[in-house]
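Below is one structure, written out as structure tokens; the observations come after it.
Removed: one protein chain of the complex. Kept in place: all other protein chains.
Our next item is subunit A:
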Amino acid sequence: MSNTNGAAGLPVLSANRISKSFGEIPVLFSIDFDVRAGEVHAIIGENGAGKSTLMKILSGFEQPTSGTITYDGKTVRLPPNGEAETLGIVLIHQELNLAEHLRVVDSIFLGREISRGGLMDVRQMHEKAQALLDTLHVRIDPNARIGTLSVAEKQMVEIAKAISRDARVLIMDEPTAVLSMDETQTLFEQIQRLTQRGVAIVFISHKLDEVMRLSDRVTVLRDGQLIATVAASVLTPDTAAQMMVGRELSNLYPPKHEPDVDAPLVLSVKHLQAAGVDDISFDLRKGEILGFAGLVGSGRTAVAEAVVGLTHRYTGEIEVRGQPVHFAGVAQSVATGLAYMTKDRKGKGLLTNMGLRPNLTLLTLTRHLKGIFLDTASETRALERAVRRFDIRARDPSVRAGQLSGGNQQKLMLGKTMESEPEIVIMDEPTRGIDVGTKQQIYHIIAALAAEGKSIVLVSSELQEVIGLSHRVIVMRLGRIVGELEGDQITEEQIVRHQMGIEGRAAA
């Protein structure tokens, strides 16, 4: 995107030599950062680089240990707990902060209800909400309950809310992490509209291509240090990744070994029907990595959950190593050597307020029994093994899982899944929201597992990842399989054409 506002030179909000420590642990070292009116300024960096902390300081949720914040040319101390919104600095959290039971209009005016004579002026709020949504060109009913909206729509409500507060600086934490390509496009159009109105945008993302496309300037953080602030136009994905990691990432994807077409089938799904799943059939061979591409909501997770027995299967057959199976729950599928790794780390994968050890062994607790008692020593040995094998990095082994960075949480979850020594693993978005260095590690682990003879179903919304790892790719759309690609056919263009419904079986 071109710089829409090259003339406006003055920064609206700037951080000057900001440092931050939590207790004795420093997380930011003397950072200089500013954002100008009408500009999109992206912050990139690995997990734990200090992006979120910087964002929280810029929006008043955290106070810097040293350094100053300048807003409109004046040194200010931002009020805590989101009160900076009244000054025009709005942070949109990654986990959107909307109450599910409220209506759209209530959410937009929450805490700033318009009232007349002691009663809320319902009509005026409704009209204003409608007008706001209209300026954003989004079709959301102001009376709809938040809980009925999609994630993308909720984000639009957050943006409408920000505009209603006359936001001059809008800070967004990974807004596209859970959006499909279409939804991302809509979001980018909104951002462009906002910048044209002179709003300054600070934007965090792990998706480098988006960063290049959307931003005017890019700031790279690594280990709490400012590496560089550069114009987006001079940045390439390679140089950006290098700056983030501090090393070259030439081999992001490991070399693919040739799939053995004569290898035995380990998993065979025939005409599977379940909620959100329409007549799915596929085979998986020993040692194969089978990619599942498709837009968010295309039914890939629904297939995985129906296969392992987390959701009810209406009809269809599933065979594991030639034996028909009918799992009533994860316990049975794990016992058969088929494990599923959820994409929802915090909601379904890990007990965030418990330590690493109970998390690692939760799926396989019966392996750590001495008589009827748990053998914690054996659990500790398992954790030590997993820490080495998956390079799980924790401040000290007694931290809770929720305190790990996203990448380390993902590795812990991978360790937990692999503890059950599965022959077949369904990995759902195994690298969502984690930094590129950890992604590379996970890619190599996945390839190594396949080389050992494990079979992997890789569900991912990142096309590059599906292309870089899979021997074969199935593309889903609206609950159905619309294409199956092999070898040279596995290209970004082919997958996109299928998942958009331009080409393929179900398109007719």
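For this structure, a couple of remarks:
As a working rule, a residue touches a chain if its C-beta (ideal position, glycine included) is under 8 Å from a C-beta of that chain, and two chains touch if they have at least 3 such contacts; residues count from 1.
Convention: contacts and distances are computed from a predicted model.
For the chain of the complex excluded from view, the name given in UniProt is "ABC transporter permease" [choices: "Coenzyme F420 hydrogenase subunit beta", "ABC transporter permease", "Molybdopterin synthase catalytic subunit" or "LytTR family transcriptional regulator"]. When the whole complex is considered, the residue among A:102, A:122, A:138 or A:330 that touches the unshown chain is A:330.
The chain that is not drawn here is touched, among residues A:25, A:119, A:234 or A:261, by A:25.
If you put the hidden chain back, the residue from A:99, A:114, A:275 or A:369 that touches it is A:369.
Across the entire complex, the residue among A:59, A:405, A:460 or A:499 in touch with the chain not shown is A:405. From the options A:142, A:175 or A:224, the residue with contact to the chain not on display is A:224. Residues of subunit A in touch with the missing chain: 22, 25-27, 46-50, 223-224, 310, 329-331, 334, 340, 342, 344, 347-354, 358, 362-363, 365-366, 369, 372-374, 376, 380, 383-384, 387, 391-398, 405, 416.
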